[in-house]
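All protein chains of the complex are present and in place, except for one that has been dropped.
Labels for the chains are A, B and C, by order of writing; each one numbers its residues from 1.
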Amino acid sequence: MIEMQDVWKEYANGVSALSAVSVSIKQGEFVYVVGPSGAGKSTFIKLMYREERPTRGSIFVGGFNIERLRERQIPVMRRHIGVVFQDYKLLQKMTVAENVAFALEVIEVSRRTIHKRVTEVLELVGLSEKAHMFPRQLSGGEQQRVGVARALVNKPSVIIADEPTGNLDPENSWSILKLFERVNDRGTTIVMATHNREIVNAAKKRVLAIEAGRIMRDQERGEYGYED
Amino acid sequence: MIEMQDVWKEYANGVSALSAVSVSIKQGEFVYVVGPSGAGKSTFIKLMYREERPTRGSIFVGGFNIERLRERQIPVMRRHIGVVFQDYKLLQKMTVAENVAFALEVIEVSRRTIHKRVTEVLELVGLSEKAHMFPRQLSGGEQQRVGVARALVNKPSVIIADEPTGNLDPENSWSILKLFERVNDRGTTIVMATHNREIVNAAKKRVLAIEAGRIMRDQERGEYGYED
Amino acid sequence: MKIRTIGRHTREGFKNLFRNGWMTFAAVSAVAVTLFILGGAMILSLNVQNISVNIESQLQVNAYVSSSYPQKHLSTLEASLRSLPGVRSVSFISKDQALKKMEKLLQSNADLLNGIGNPLPDEFVLQAKDPHQTAMIANEVRLTPGIDKVQYGQSVIGKLFTVTTAIRDAAVVFIIALLVMGIFLISNTIKITIFTRRREIEIMKLVGATDGFIRGPFFVEGTLMGLFGAVLPLAALYVLYRWLVQSVPLFPPFSLLPWASVLDKVVITLIACGVFIGIWGSVISMRKFLRV
Partner (left out) sequence: MKIRTIGRHTREGFKNLFRNGWMTFAAVSAVAVTLFILGGAMILSLNVQNISVNIESQLQVNAYVSSSYPQKHLSTLEASLRSLPGVRSVSFISKDQALKKMEKLLQSNADLLNGIGNPLPDEFVLQAKDPHQTAMIANEVRLTPGIDKVQYGQSVIGKLFTVTTAIRDAAVVFIIALLVMGIFLISNTIKITIFTRRREIEIMKLVGATDGFIRGPFFVEGTLMGLFGAVLPLAALYVLYRWLVQSVPLFPPFSLLPWASVLDKVVITLIACGVFIGIWGSVISMRKFLRV
């Protein structure tokens, strides 16, 4: 499903964010990516949907060779991936509902279906009442949940979430996690970067630990680690 | 030090974010503000440095009557408060060092002092190496730490931090917390909104729990609560 | 692209106009003012050109009939002059009329002319279809039997053409230069507004939108902004020009063209600049933000 072979990433300013990363994630897996701040988790994630390009190495996601993709194939590839961005990346000029609907509009679904799915997903993340508000009128956690809703709405085959519970209280965090587990049960691959020790330790899923750009640990039924 | 008397806040779109909030925080206290996503924590905090204005009620911070302040007094008041914003609010066109220095430049400190203090504070939050990078070249957690550094740099008498560890791994979160405790020991008042149960429970400080815009609990040596 | 997507782009385009409120206003007004200047300059240019043509068209050839030419054949002579290629009009001034003119010229001393009879010849006044052929026609007229002498302001005609040609060339250069600068200003404004929305565009791209899908609403928005930005100055120019034509007293060769004869050029240029540069500018400047 997701395959990285000897991937290196050095940013334009010379910062080396990833070194010699090789990982293979199978369809339907649930993988936590953990590591200290600045370790390279987001970089690792951004490579998968081609927000960043690797300096070296090759990446395959759901049959797409990310590095060999023709320009026109990029959007097609991205529609198979639901991304929760660390900085939300909501469209400030659109309401909550429109933001979520956008992921469906790009695949030209009928307006009725859009309406139905959007209502459903907003219900799931507990934002039905905020449907017609703009992102700047929401609290941090509410914005984060809009991001989650947008990633889920078009039922992608992979969900990549970068710190999706950073601004959520434990209760909301758990309910988002339950959501992810439900879609994972239906076969969706999930890759989630997180700092939430409680969640990682409770879930007993595969854990990828990145430190200073290298994969230091790749453990089935792993723990957060780094006890202090 | 900080005093709110029967404060109400209704946003322009009709959302009632705070209702009948009365709170008194003494000089040198360390207060956690907890509550579910969208409860009104950020609103509570934004009222203190006048990013938002209350619909009703009066607010005093360090001798300033926030609501009666003359236009020219607002910056003066804000210089006594170090704020860590939930969305960081870094100046994108400035480097990390310049962002932190900005809080000193506004009080017209000498360049030498600025350089010294900035180097010191960046060291404290572990970003010495990133001093000359721009915010967009940093990871989420690194940006958050820049926000912390900026709040600390001019040694304000109050620090107000909105979710300052949301994007930090536990280790970094703890070291930020240690920093706050150190300045608190020197007499700085600290108000911190957080979702981090571990930290709140370990600290045994005063806890203000906000739910649906009301203060539901105000407990000395409190716990995070909301066990599930 | 499905029909519903076209509908969606149209709706979004309209929505964006309103949601970007202030920015839309700033962009449309910048386009409108630029096009007002461009349109005004075009109208000015067209009129200056027209006046310079009017001045040229006042050029004429005076052909004096030889005194020995039989009076009764004058109409044959006139016909043969009229049939010369390139001649637009021929008019006749008899020696009597010419004398009256002369007397007027001499005023109180005119009585001195009495007693010597009329020394003046009959005269034909010709105008060329193309004023530049005046000299050529004059030469042909000179060869016509019965014509004794030909005058056509030989000494100034060269200078006159230099000036009128210079004016017309200047007007064309002026309008082309303004057009280029106007296009630059409009596309620059559009670029800046697109620039402020680069994050938006990048996010859309990251969420799986194709370039075309992102461009859709911008296309609608650009068209509408360009249209407003062109229609407003057109209306203003129309009102202003009508007022000018009515209220400024002018006389030949200084006359204003009727609105109808400047209309087509101005309307086409303004709409084209507004709409096409608007769309083109946004498509071009969007390109770099689509590379995500």
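We adopt the following convention: a residue touches a chain if its C-beta (ideal position, glycine included) is under 8 Å from a C-beta of that chain, and two chains touch if they have at least 3 such contacts.
Computed from a predicted model, the values in this text were never measured in an experiment.
Touched by the hidden chain within the whole complex are the displayed chains B, C. Annotation: of B:56, B:89, B:197 or B:214, B:89 touches the absent chain (contact as defined above).
Summary of contacts with the chain left out: across C:74, C:135, C:163 or C:257, the touching residue is C:163.
Interface residues of chain C with the unshown chain, by the touch rule above, are 22-23, 26-27, 29-30, 33-34, 36-37, 40, 44, 64, 106-109, 112-113, 115-116, 119-121, 148-149, 151, 159, 162-163, 166, 174, 177-178, 181, 184-185, 188-189, 191-193, 195-196, 248-251, 254. By the touch criterion stated above, the residues of chain B touching the omitted chain are 49, 51, 72, 75-76, 78-79, 83, 85, 89-93, 102-103, 105-108, 110-111, 150.
Please note the rule applied: only the chains that are shown with their structure count from here on.
Listed by label, the chains that touch chain A and also chain C number zero.
Between the chains A-B lie more C-beta contact pairs than between any other two chains. With centres computed from Cα atoms alone, the innermost chain of the structure is A.
The greatest centre-to-centre distance from chain A, using averaged C-alpha positions, is reached by C. Averaged C-alpha coordinates give centres for chain A and chain C that are 61 Å from one another. Rounded to whole angstrom units, the spacing between the C-alpha centres of chain A and chain B is 28.
Annotation: 66 Å between the Cα-based centres of chain B and chain C. For chain A, no residue reaches two or more other chains under the stated contact definition. Among all residues of chain C, none touch two or more other chains.
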